[in-house]
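Have a look at this one before I ask anything.
Removed: one protein chain of the complex. Kept in place: all other protein chains.
Just so it is clear, A and B label the chains in written order, and each chain counts residues from 1 on its own.
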Amino acid sequence: MESKPRMLTILDGITILLFLTAVGMVFFYAPLEAVMGQVQRVFYFHVANAWVGMLGFMVAAIAGIAYLRKGDRKWDIVGLSAIEISFVFFFTAIVSGSIWARGSWGTWWTWDPRLTTAAICELVYAAYFLLRQGIDDPDRRARFGAVYALLSFISVPLTFISIRIFRTIHPVIIGSGGSGAEGSFDMSPRMLQTFIFSLITFSIIFADLLWHRIRLGKLAEEAENLRLKTLQ
Amino acid sequence: MINTLLLQAPAETTRYLVAGYTVIFGIMSLYIISLVVRTRNLKRQLVMLRELDQERK
Partner (left out) sequence: MEPISQAEKQLTRKSSAPGLGQFIRAVSAVIWKDLAAELRSRELLSAMLVFALLVILVFNFALELDAGTRAAVTAGVLWVTFAFAGTLGLNRSMAMEKDRGCLDGLLLAPVDRSAIYFGKAIGNLIFMLIVEAIVLPVYSVLYTVNLFNPGLLLIILLGSIGYVAVGTLLSSMAVQTRTRDVLLPVLLFPLVIPILIAAVKGSTGFLQGVDIADIRPWINLLLVYDVIFIAVAFMVFDYIVEE
């Protein structure tokens, strides 16, 4: 476990390359938006971050089910890693979204479904960490973590739907421009390309970070086992 | 192109762009740094713990 697998080093390289390309596309390739101006460029990475957040949540829920069925602790590490990464990326998405909102239509916060649901996800994650913190037995901690990850993964889409029925001012991003929702904008082909490239890049970033975080998790588990053994 | 000239020029929002990307790059960097630091600490701890374990045997 000590030495870093070659695949990971290669993935690191690919990730960095993709990331730099994406940044280049955002700042130089994508055109300037006609109404919002420069701040619209934030949108590409803002959505990519939210996308990673959702990915992480999904991975955690699946890892949770896997742990409950197999009992192999490595699934618990996968779940915890996915949620930690998702937490960081959702946070970035929320703050960048807030800055974009401020720059585009003047308010720091919009109670629209996507932003609100992301904020609720953060609270769910906080609850997840608090739950784990309150349990000493590693097996129970993994089990309860898995259950909670699963329950919340089911509840969050329902939350999103209910808020959406409740209200919406988040922009409609793809296709029809001027479709009633405040702040919507048309995406030209170059914008679309940059957008999709950002999503792909961030998905790879997620995979790369997940791998690293899982390795960290395995180290932590080994350390905890040794600690329990030697400090009896 | 001509349309943009006829209508208003886009809003001057560069500072929000800067703020937004500072946040994005900043948080990502901080997280990666935290991963590096935690890994290093754990490796150090493991070395110590393994020594302790050997001594006990």
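The rule we apply is simple: a contact is a pair of C-beta atoms (placed from the backbone, for glycine too) under 8 Å apart; a residue touches a chain by one contact, two chains touch by 3 or more.
None of these values were measured; they are calculated from a predicted model.
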Q. Among the chains present, which touch the one that was left out?
A. A
(Q) Using the document's definition of touch, tell me which of A:L11, A:V35, A:I62 or A:L131 contacts the absent chain. (A) A:L131
Q | Omitted-chain contact residue, chosen from A:V78, A:A118, A:I163 or A:A223 | A | A:I163
Q: Decide which residue listed in A:V47, A:V95, A:L115 or A:L150 touches the omitted chain of the complex.
A: A:L150
Q: Since one chain isn't shown, list which residues of subunit A touch it in the complete complex.
A: 68, 120, 123-124, 126-127, 130-131, 133-136, 140, 143-144, 146-148, 150-152, 154-155, 158-159, 161-163, 165-166
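The criterion applied here is as follows: only the chains that are shown with their structure count from here on.
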Q) Distance from the CA centroid of subunit A to that of subunit B, rounded to the nearest Å? A) 13
**Q.** Parts of subunit B lying in touch with subunit A, wherever the complex brings them together
**A.** 3-4, 7, 10-17, 19-21, 23-24, 27-28, 31-32, 35, 38-39, 42-43, 45-46, 49-50, 52-53, 56
Q.
Per the contact definition, I'd like the list of subunit A residues that touch subunit B in the complex.
A. 32-42, 45-46, 49, 85, 88, 91-92, 95-96, 99-100, 102-104, 209, 212-213, 215-216, 219-220, 222-223, 226-227, 229-230
